[in-house]
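For reference, the structure is listed below as structure tokens.
Note that one protein chain of the assembly has been removed; the remaining protein chains are unaltered in position.
Naming follows writing order (A and B), and every chain is counted from residue 1.
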Amino acid sequence: MINNKIEKYSIIVLLAMAVIYPVFSNSYMISVGVSILTIALLGQSWNLMSGYAGQFSFGHAAFFGVGAYTSSILYVDFGISPWIGMLIGMAMAAAVGVVIGFLSFRYRIKGDFFALVTLAFAEILRVLFNNTKALKGAGGILIPYKNDWSEFQFENDKIFYIILLLMVILATFVLAVISKRKLGICLIAIKESQSAARSLGVPVLKYKLIAMAISAAMAGMAGTFYAQYYGFIDPTVVFAASISVEAIVPCIIGGAGTLCGPLLGAVIIVPLQELSNSLFDGINGLNMIIYGLLIVVFIIFCPDGIYGTIVKRVKGEK
Amino acid sequence: MKKRYFAVSVIFTMIMLCLTACASGDNDTIKIGSIHPLTGSMAYEGQAMVNSQKIAIDKINSEGGINGRKLELVVKDSMGTSSGAANAALKLANDGVIALTGTYTSSSAQVVSRMAEKTKIPFVVTVASSDSLLKNGYKYTFRIQPSVSVFSKNFLDYLKFVKTDDMKTVAFIYENSNYGAGIAEYISDHIDETGLEIVGMLSYAATTSTLSSEVTKLAALNPDLLVPIGYYSDQSLLMKEILERDIHFNTILGCANGAFSDAKFLDAYGNQVDGIYDINYRYNPNSSETDYLLKTYLEEYGVDIPVHAIYGYESIMVVADALRRADTDDANSVRDALAAADIKEHILPQGDIVFDESGENINSAGVLVRIEDAKHVIVYPEEYADK
Partner (left out) sequence: MSIQFVQTLVDGIMMGGVYALAALGLSLIFGVLKITNFAHGAMMTIGMYSVYVISTYYGVNPYLALPVSILMLFLIGYLVQRFLIQRIEHAPAHNQLLLTLGLAYIFENLLLIIFTPNYKSLQVEGMEKAIKIGGLTIAPAKIIAFGVVIVVTVLVYLFLYKSSLGLKVRAAAQNDDGALLMGIRVKEIRGIAFGIGAVCTGIAGSLLVPVMSIYPTLGEVFQLKCFVIAVLGGMGNLWGALISGIIIGLVESVSGYALGGSWSELLIYAVFILILVFKPTGLFGRGNRRDK
């Protein structure tokens, strides 16, 4: 029960911080806040597929990009509100997730190989979108700037922030529910030992695909938000490997397979990145070196992530 | 346990305070923001842009600054990502810059342009050629540099100086991002105007490690006119393959070619590339500032200035001009001054710098350059022909 207690406190503290944050923030801090929440949302999405279900994805950009492109094309070409586009985008992303999942699981691709397959899929989508005129090609899509809530556009960035916060809360809530239900327990069983789970009658393929679909839909939701907030997408931006990396890093830093790991990870990694960007203005590249060092140091000295380590410590103490 | 969370929140708050604290600088200088990719695969282009901006800043400051106040360039790495560019733009906005400049990549430019509109700080584009950049009706974005469609129109226009009577076929080889593909597609849509027939449209990814098969294909197509469009590394790879294999093309005409107009390209290939044409950015050789810029850049950074970096220098000059004319030095009056700009003294090979409603420099243009005896010579417009 210690786990639950820590979890409860952590969530309350993080939520309180997130809610108070915009009150005394300027536009820059809101922008950083949006980055934190975007990464937290991507992190939760990755967390479900990889942290809980144990299927190591290195291609979350694929789902992110599909979500962004679906809502944006529907909006720009067909005038469909991005709110609805977002739902369709989430469905599309989930479909892509199921296809990738089915291909991989059916043919028993796992571990690093699964990671490479997802990476290859994201790259294929990038090349495909970049070279297909009907999908707007390399020119990308410009989202018109206006102030109309029905079209998912706000002049005030704080509203964007709050919407994204709600999305992160929703994703966390979904994860919390799943982990308490049969699905979550079976996923953890699958992660521990697939064959044992199967022999106990767990429909392994079905559950893994459900996890992929939900996870991909979350990433797709983040994609739509990204398009609406930054106002422009092109294949090199939304299908970038850097997006896939951004989905993983907060989980590793915070603790994969835990509810607040990715949230904690995002809250730490983004401000640190911004800080190193500001402090080392003169020497280009130092900011990225620090980012790399952070990853290396955390993996070596804190392999369970911050949250995982705290839980372990507390358990050890009592 | 609660203590631990308290500690985490305290650390977080401290980081945030630190972020805002970094914002406050001294008020004696006028700050101009610069956002370019300084890490990753576009670092060379981005860094060159910042280098030339610094030269412009130093020049203005050594001449006494603006109304007695010094200029300061605040440089940020966009990291080539949208979130990186947005965070950089807003950080600079909070640091009190009176203008933003940037960003080389079009996707970052779109994002900065939106943030500029939100924060009401003028954004002067150094280089970002996408046509859609100014299609938003924004009031705070200005572009000096020729866009994709301007370059393409220049191409259709200047072609007459290159075209011979027996020139019938044309092939394009271009990198497949918005810039290469954008120009190639625009020209191919208007190819009827030229009377040429397209025999090949070959696109490649700018990060490619080989262009051998493309060169073989081009040799087989043997077009009368070859039009290569791309960045420095891929286009110099293309030229290397062509030269190594002694393949001869009747006429080669680059369009905004990252290699052909670069001094490094001439150092590498010397007389072998004589006769190649390029339609590209260029400095005005008759301007008094040009010599200063070329010389200073070479002295400070040890390499010749890449031509796209000319626009880095000019972006600062344009902002400085607006500052001189602005009533006050807040961002809004600078914006109004920019909108009313009519700059006659500049280093670009074009008429006055004047912005239209959308923020586009109405006289922006590239020049037609020919490589003669391992030197770049401006062929057209004649008034900028090298001394």
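The rule is simple: contacts are C-beta pairs under 8 Å (C-beta built on N, C-alpha and C of every residue); 3 or more make two chains touch, one makes a residue touch a chain.
Given the structure is predicted, the values throughout are model-derived calculations rather than measurements.
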- Based on the whole complex, identify which of A:I124, A:L166 or A:I185 touches the chain you can't see. A:I124
- Taking the full complex into account, find the residue in A:I88, A:I295 or A:V314 that is in contact with the omitted chain. A:I295
- Touching the unshown chain, subunit B contributes residues 38-41, 43-44, 46-47, 176, 201-205, 207-214, 216-217, 219-220, 232-233, 236-237, 240-241, 243-246, 264, 268, 303
- Item | In subunit A, positions touching the absent partner | 50, 56, 58, 103-104, 107-113, 115-117, 119-121, 123-124, 127-128, 130-131, 245, 248-249, 252, 256, 283-286, 288-289, 291-296, 299-300, 303
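Here is the rule we use: only the chains that are shown with their structure count from here on.
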- Where the CA atoms of subunit A average out and where those of subunit B average out, how many Å apart are those spots? 34
- Over in the complex, which subunit B residues touch subunit A? Could you list them? 1-2, 4-5, 8-9, 12, 15-16, 18-20, 22-23, 38-39, 43, 47, 74-77, 79, 81-83, 86-88, 90-91, 93-94, 106-107, 110-111, 114-115, 117-119, 130, 132, 135-138, 176-178, 181-182, 203, 205
- Query: Where on subunit A does subunit B make contact in their complex?
  - Reply: 5-6, 9-10, 13, 17, 26-32, 34-35, 38, 127, 130-131, 137-140, 142, 144-145, 155, 157, 226, 230-234, 236-237, 240, 242, 264, 267-268, 271-272, 274-275, 277-279, 281, 284-285, 287-288, 310, 314
